[in-house]
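As you look at this complex, bear in mind that one protein chain is not there, while each of the others sits in place.
Here the chain labels run A and B in written order, and each chain numbers its own residues starting at 1.
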Amino acid sequence: MAEMNGIIEVDNLTFGYTPRNTVLRDISFAVMPGEFLAIAGPNGAGKTTLLNLLCRTLTPRSGTIRIDSAAVESYGAEALAEKMAVVRQEFVPIFGFSVIETVMMARTRHFGAMGFESKADREIVNRALDVTDTSRFASRPLASLSAGERQRVFIARALAQDTAILLLDEPTNFLDLKHQVAIFDLLKSAQLNENKTLVAVTHDINLAAQYCDRTLLLGTDGSCRHGQPGEILSAEQIEKVFGVPVFAGQVGRGRFFIPLGKFAKDAEQIANAPDGAPQQ
Amino acid sequence: MKRWLALSLIVLCWVGVGFAVFGRPDVQNQAQKPVPHHVERIVSLAPNLTEILFALGLDEQVVGVTLHCNYPSAAAEKSKVGTFWQPNIEAVIAAKPDLVIALEFTQQRDIVERLTRIGYDCLTVNVDKVGELFEAIEKIGFATGKATQAAKLASNLRTKLNRLSALMATKERLRVLWVIDREPLRVAGRDTFVNELIELAGGQNAIGPTVHKYPPIGSEQVIACGADVIIEPAMAAESLAEQQKTALEHWSRFKNVPAVANQRVYVIPPDTVCRLGPRLYEGVETVARCLRPELFAD
Partner (left out) sequence: MPDASDRSFLQIEQMAELLTPNKLAVRIVLGLLVLGAVMFLCSLIGTESVSLKAVFAGGAKAPAVNPDYEIFVRVRIPRIVLGAVVGAALASSGVVFQALLRNPLADPYILGISSGAGLGAMIAVISGLSWTLFGRSPIAIFAFIGALGTVWLVWLIGRLTGKFHLTGLLLAGVVVNAFFSAVIMFLTSVAKAEQVYATMFWLMGNMMEEDFVVLWTAGGCIVAGTVGLFYLGPQLNALSFGEEDARSIGVNTGRTRAAAFAIAAFMTAVAVSISGLIGFVGLIVPHGVRLVLGPDHRQLLPLSAIVGAIFLVAADTIARIVVAPAQLPVGVVTAIIGGPFFLLLLVRYSRSVGWLK
């Protein structure tokens, strides 16, 4: 059931790229302001599609999406950019913009009449570069960075946009361990300190379990489960949705999951476990 | 939004100021008004016009010609104002002409417009047909104060042409294939002054009426046209003998065409037949000699 006062409210959303196939079937959920939602699921379940629907890149076949109590279609490009910033997966650099130029673009809608930024804009951008640890290559062209460094730049750009909602599509895809954790720490602190609402599509269910308030688990069969990570993420669920057996364990408040295939060293651990129960 | 409105306003004002200060763009001046006074400095923009000027006795007054103006030899000595296809307006102005004579086709029309706008007197004539040649001679004569000489030149030319026609009328009209380019093969069609030349010389065009003035034709038509004589204006005025030899070799593959079978392929000097000017008679006579050499045995 959709709850009231969510900053993002999705009701009975259905979408398919062609009339014949349907990717998302009758999905409903709400994201509370200041909440960190992780969207998880196997490839093809529609995670990125859902994200694109939320930021109005795609139009649903049926159902409604409301951002801050107004239908998402009612927002103009600038108004929507005021509410949400998006960090996407793909990136095709055509011209050699530098890192700081890229991040400064997030402030475009605040530029003055002549099209230049103000001191306030510059401070916001500097801060965004600082927190994403990208200040040291501020003047380097974007294309000369590694994929992981580039990803942080785009996260910095989204932060510089200074919005209440942040949508991220696999933000830790190319990052090394240190930066994976750093980014999730950064996102969490943005949530806690600035009350940002975060919706992140992620493959990393362990980090999701540790950092997110709620999880949306999408399956390729159109299934959709929404709730706290503790309820949603269990060994049985993950095996059903992802199609791979996992070994579930408890850390403290959260669980961790290790996928074990046929030839994995500890494969037999799963066979011995009662369904859904945490293992020692 | 405001800055766009401001921009549009500024542009409109700018354009308005332009019209106010410089006035409306000059309406094209049809520079056909004849200038019946004594002209001191004439610039000619075409070889045939130069020949006409010299034939009218205006050698002294001609101060600028094109690179292609090579006849008479005195003309070649005059200072050059560009090529026939691209007259150089700066050179024309530097020659300080009080009359500029040009032909009626686009590039020359453009330069005439520009000169007229600056204030120079210009005369454009059309010399596409033999009839127009006579008109042009008269017009130029009138504009330069040499009307009597022009009339005499014209009547002289007419007399000679008529005499030649009478002579050639005694024989049957031979079919002539007039070749402009060998590869790809292009010939002169019916709607050209070359055709008139051929007829004045007592022949007829081997090619029937075509859409193009200078149609490209294929081997089929060459064989079908049954030309008695093939005439090719030479590429350059020198080495005619060599060009003649190459031509014969090239045409030898069309053994069925009467012209080739009878070895009647002629390469002739180009200037008198490609240029419609006072030497028209020489050109026609050259062609006539190719058609009926026996009539010119003297």
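Quick note on the criterion: a contact is a pair of C-beta atoms (placed from the backbone, for glycine too) under 8 Å apart; a residue touches a chain by one contact, two chains touch by 3 or more.
Owing to the predicted nature of the structure, the values given are computational and were not obtained by experimental measurement.
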| item | value |
| --- | --- |
| Candidate in contact with the missing chain, chosen from B:V211, B:A241 or B:A297 | B:V211 |
| Candidates B:R114, B:K129, B:R190 or B:H250 - the one touching the absent chain | B:R114 |
| Residue touching the undisplayed chain, where the options are B:E77, B:E90 or B:E183 | B:E90 |
| Residue among A:A106, A:I183 or A:V246 that touches the chain left out of view | A:A106 |
| Hidden partner chain, residues of subunit A it touches | 52, 55, 57, 76-78, 80-82, 84-86, 88, 91-98, 100-102, 104-106, 108-109, 111, 114-117, 122, 126, 129-130, 135-136, 138-139, 141-144, 161 |
| Residue numbers in subunit B that touch the chain omitted from display | 3-4, 7-8, 10-11, 14-15, 18-19, 21-28, 41, 67, 80-83, 85-86, 88-91, 93-94, 96-98, 105-107, 110, 114, 117-120, 211-214 |
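Rule of thumb we're sticking to: only the chains that are shown with their structure count from here on.
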| item | value |
| --- | --- |
| Cα-centroid distance, subunit A relative to subunit B, in whole angstrom | 78 |
